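Only one protein chain is missing; all other protein chains are in place.
Entry: subunit A
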Amino acid sequence: MTIEEYLYYIILPILAISVLLVFCRFVLGPSIADRVVALDLLITIGITIIAVYSIVYYQSTFLDIAMILGLIAFLSTVAFSYYLEKRNRKKREKKKKEDNAE
């Protein structure tokens, strides 16, 4: 068994199973934070899958895409958390105004 076969038949299925599990949590996830973290995790596992594919097909240029995915994952997490905090603040202000009116 060569290394490429080992990676293709054993490592890639393990990664695929973990992607499925994370996707379960992405669909079920009770709160928005869970979904954002699941998205981040999906992208991070995608980076590893790209690395494994670059070994299997002997294409080292795939790793550039992995790098860009890493950048985008961080940016999306930061943006989501920023807007979540803003939304909470607006909600609280609205609630406070209503309480004052009463």
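Observations, loosely collected:
In the analysis below, a residue touches a chain if its C-beta (ideal position, glycine included) is under 8 Å from a C-beta of that chain, and two chains touch if they have at least 3 such contacts; residues count from 1.
The working rule: contacts and distances are computed from a predicted model.
Hidden from the displayed complex is a chain whose UniProt protein name, among "Cytochrome C oxidase subunit III", "Na(+)/H(+) antiporter subunit G", "Metal ABC transporter permease" or "Purine-binding chemotaxis protein CheW", is "Na(+)/H(+) antiporter subunit G".
Where subunit A meets the chain that is not shown, the touching residues are 3, 6-7, 10-11, 14-15, 17-19, 21-22, 24-25, 30-34, 36-38, 40-41, 44-45, 47-48, 51-52, 54-55, 60, 63-64, 66-67, 70-71, 73-74, 77-78, 80-82, 84-85, 87-89, 92-93, 96.
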